[in-house]
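A short write-up of the structure that comes next.
Heads up, one of the protein chains got dropped from this complex, but the rest are sitting where they should.
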Amino acid sequence: MKDLFAVIMLSGIYGLLSASFFVSMDAVDVAFTEASVGAGISTLLMLVAITMTGRTENPSRHKPLLALAVVIVTGSLLIYGTLDMPYFGSAQAPIHQHVAPRYINDSMQEVGVPNIVTSVLASYRAFDTFGEVVVIFTAGMGVLALLSAVRRPRDVAEIDSFNKSMYEEHLILRIVAKMLIPFILLFALYVQFHGDYGPGGGFQAGVIFAAAIILYAMLFGMNTARRVINQSFIQLFAAIGVLLYGSVGVISLLNGKNFLDYSILSADPIAGQHLGILLIELGVGFTVASVMVIIFFNFAGRRNNQQNKENNDSC
Amino acid sequence: MNISSVLLLLIGSFLCISGGVGILRFPDFYTRMHAVGVTETLATAMILIGLMLQNPDGLVVVKLMIILLMTLFISPTASHALASAAVHNNLMPELDNKEDNKKVKSSNP
Amino acid sequence: MLIAATIAILVVMIMAIVRGIMGPTLYDRILAVNMFGTKTVLLISLLGFVMGRPEFLDIAIVYALINFISVIGVLHYSDASIFKRSDQQKK
Partner (left out) sequence: MLMGLYNYWIVVVLMMVGFYIVIAHGNLIKKIVGLSIFQTSVFIFYISMAKVEGGTAPILAEGIRQYSNPLPHVLILTAIVVGIATTALGLALAVRIKEAYGSIEEEDIQKKDNLDC
């Protein structure tokens, strides 16, 4: 397909489909994340990107036969490799023999959180998750370094007149969005703090929170959104998230336990674990939400600048 | 209780399928939009109410109610936005309604 | 009964995908994605009941919200001037 727009719409459908697949495979937390990321944010980012890079693909001049041959050979080798794999759904597979039983049987006594995914994510493998958060933070900084443009401050009057002309156009959308956005923010907080008991947690809540802000920015204009949420403020927030996560680890280190071992945070080890998980999820949520907002603001701001430049050129 | 739930689920599935046939078979964008927009809300409501009757205890019903409310808000709004965007991009304003429609059909075969 | 409704929704999803692939205009594709999204909300709430753990309706709520956001976003960015210009050039 040569029309990139169609490609992106179909990849959005693909994201929705894979999320319902995750639900049917019992991975509710993963489905939650894929729902908020794959279906919403990634489709949007790709769309913004193609509005900047052009919508059609040139027909390629070289023959795809070589590529096809490589793909078929690799694929058949991989399929040959699967012949020794354990069968789908068998409980005897090696993956279910080593650490998983311990997580399933002991996590209630050791961590005291019903959602095993949260307890593994935030307690048993907290160091790993710390690495992931740093990767996300770094990617956000990378986008910032690549795309941030010096913004010419526009006149407030101009913004207001622009807003008025937009207001007539999307009246119904704006009213519905005004009713929905507080609900979405509230729901994000629910996901953040209910992550111990049901599907949810910092990653999902951060993405949902960012989605609400993105909705606001799309309907009410970038400049209004920037006045509500300052760019440097949100950069500070991203850093605070990572620091919060790290400092929880350092505190437990200073108190004579291992890095990110929360039992020390309170007199009762279980309560300490609860406190630690809460703080860590909060740090993750801060970082993810602010990095997503940073990414979107920079893409959209870049696009606005380009359009302004083109308009000036054509005039 | 159970019979009514089964009935509602059946009606919901039927409406869903009719919407699906509509989106496949109808000739142009606006009729497809009509088929989907009309059946979608009602079918969702039917299926969700059917599910509510299946499991009438506290939290589940509340969550289903929230989903239903969201759908009632969101689905017509999205349809409205989609239709108005389509009209906005395909047509010159200040035309008579019938001529508008003809023009839409000729530009979207 | 739940299974039957699930199968019906799966069939409708396939129809939506077909329209998304065929879709002659851009708006047909957006319509297909929107319809697919609402059907996914239904499918997930049904699956929760089929698997006997209906506590997981949160995911369906997220879907309903995110679907709305993505449709609005797609419309916002497909209304962009670059697309209009390319359409005019084609004409």
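A, B and C label the chains in the order they appear, each numbered from 1.
The rule we apply is simple: a residue touches a chain if its C-beta (ideal position, glycine included) is under 8 Å from a C-beta of that chain, and two chains touch if they have at least 3 such contacts.
Please read all numbers here as calculations on a predicted model, not as lab measurements.
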Partners of the unshown chain among those that are drawn: A, C
Return the single residue from A:I13, A:I136, A:A177 or A:I234 that touches the missing chain. A:I136
Residue among A:A27, A:L185, A:I240 or A:I264 touching the omitted chain: A:A27
Determine and list the subunit C residues touching the chain excluded from the picture. 51-53, 55-56
Where the missing chain touches subunit A, by residue: 4, 7-8, 11, 14-15, 18, 21-22, 25-30, 33-34, 37-38, 41-42, 45-46, 49-50, 52-54, 57-58, 60-61, 64, 67-68, 70-72, 74-75, 78-79, 82-83, 85, 87-91, 93, 95-96, 99-100, 103-104, 107-108, 114-117, 120-121, 125, 128-129, 132, 135-136, 139-140, 142-143, 146-147, 197-199, 201, 203, 207, 288, 291-292, 295, 298-299, 302
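The rule is simple: only the chains that are shown with their structure count from here on.
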So which chain is the furthest away from subunit A, centre to centre on CA atoms? B
So, in whole Å, the Cα centroid of subunit A is separated from that of subunit B by 29
Two-or-more-chain contact residues of subunit A, please, as numbers and ranges. 173, 180
Where in subunit B do residues touch at least two different other chains? 74, 77, 81
Applying the document's contact rule, which stretches of subunit C touch subunit A when the two form their complex? 13, 16-17, 20-21, 23, 26, 29-30, 32-33, 36-37, 40, 43-44, 47-48, 51, 55-56, 58-59, 61-63, 65-70, 72-74, 76-78, 80-83, 86
Partner subunit A, residues of subunit B touching it in the complex: 73-74, 77, 80-81
Help me check something: in the complex, which residues belonging to subunit A touch subunit B? 170, 172-173, 176, 179-180
